[in-house]
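This part shows subunit A:
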Amino acid sequence: MNLEALASCLSSSACAVTQISTALIIGMLLFMVASGLSLIFGVLGVINFAHGAFYMAGAYIAFFTYQATSSFFLAFLAGALGAGLIGIIFERFIISKVYGKDILMQLLVCYAIILIFDDLVKIIAGPEYKMMGMPDVFALPPLEFAGGFVPAYYVFMIVASLSIGAMLWLAIEKTRIGKIIRALAINPQMVGALGINTTLLYAAVFGVGSMLAGIAGSLAAPTRTLTPGMGLSILIESFIVTVIGGMGSIVGALIAALLIGFTRAFGAIGFPLFVDGIMFGMMAVVLIIKPSGLLGREIAR
Partner candidate 1 sequence: MLSVQNLDKRFGGVHATRNVSIDFPEGSLTAIIGPNGAGKTTFFNLISGAFRPNSGKVIFDGQDIVGKSSLEVVRLGMTRAFQVAEIFPSLTVTEAIMATVISHLRKSWTFLRRFPVAEAKSRTEEIIELLGLADKAGTLSRNLSHGDQKLLDIGLALAMEPKVLLLDEPTAGMGPDERWRMIGKVQHLWQVKKMTVLFIEHDMDIVFKIAQKIHVLKYGAVLAQGTADEIRRNQDVIDAYLGADHHLSAAVGEA
Partner candidate 2 sequence: MMKAGFLRDLLFAAVVLIVLIVVPFIFTKPSLRDFLIYVMAYGLLAMSLNLLVGLTGLVSFGHAAFFVSGAYMFGLLMQSGRVSIPVAIFVTVLGTAVLALVIGAICVRLKEIYFSFITLAFQMFIHSIILTWVSLTGGDQGLRGGIPRPPFFGIDLSSGVSLYIFSACVFVVCILIMRQVWQSPFGYTLRLIRDNPNRANYLGVDIVRMKLGVFILAGAMASVAGILLSLFVSGAYPEFGFWTTSGEAIFMIMLGGSQLFVGPIIGAILLRLLEHFVSIYTEYHGLVLGIVILAIVLGLRQGVADYVVEYLQRRKEAKVPAAKEAAFVKERVA
């Protein structure tokens, strides 16, 4: 425990700004991943324990695309769409076989996928750490905020994530297809009876969910080292976020993701060894007081 370090950081605006921006980007990445998880759970009723694998896929695909094309935006697009595509394949051939089954079967299937993906990545990309490095497009001097410095790329990450999150929210709440998807979550048989191809919808929703994870991976690639195990750590945190924010709620995911982001960023200074403990402690408290999460709906299944 190093609370003096924490206090001194908070009083120094340079340190505070750095930590706050770190907190925000951790939060944004988690927000993207958790929204995907929440969407998949809300509509398909599946707890996608393999979600971290799509994050990893997005990161690696972005990395290789950047190596090949030197264009960050192509890399970003490739990572996002690639993860989405893999997600659709995964849904069609594997996950759909365990719809409605025992959660342990779903868990087992997802675990198998994680094992396979991690080794596939090792085979294709090699087990060593990889670094994408900051793309030239973002090789700008850091921006100054309130006495501290924020890397330009961080600003991009935050803006991009919030925009995508807003688009997602708008799509679900305000468009016709969003309404159909919300109906699908509540009464799939009825939606099917109305002549809508639910199979296609399920695949599409899963694809969007995994694409969100892929987006997070692509965004993270310039700032993180890529390793075959990177999916696992983000998985556990995204579950904490989803539980705290509430399954099925995008806004909840944002709030919870920011909460976790700040805990991580400031925790790294004040209580580095116990950050996990605090996060899981918060998760436990939410589960005890309001199991469906801050903004979640009761799971009526």
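Quick note on selection: all candidates are chains of the complex that A comes from, given by their letters.
Just so we're on the same page, contacts are C-beta pairs under 8 Å (C-beta built on N, C-alpha and C of every residue); 3 or more make two chains touch, one makes a residue touch a chain; residues count from 1.
Just so you know, these numbers come straight off a predicted model, no measurement behind them.
Asker: Looking at subunit A, find the partner in this complex that touches it; the options are 1 or 2.
Answerer: Here, the candidate touching subunit A is 2.
Asker: What residues of subunit A sit close enough to touch candidate 2 in their complex?
Answerer: Residue positions touching the partner: 47, 94, 97-98, 101, 103-105, 107-109, 111-116, 118-120, 122-123, 236, 239, 243, 271, 273-278, 280-281, 283-284, 287-288, 291, 299.
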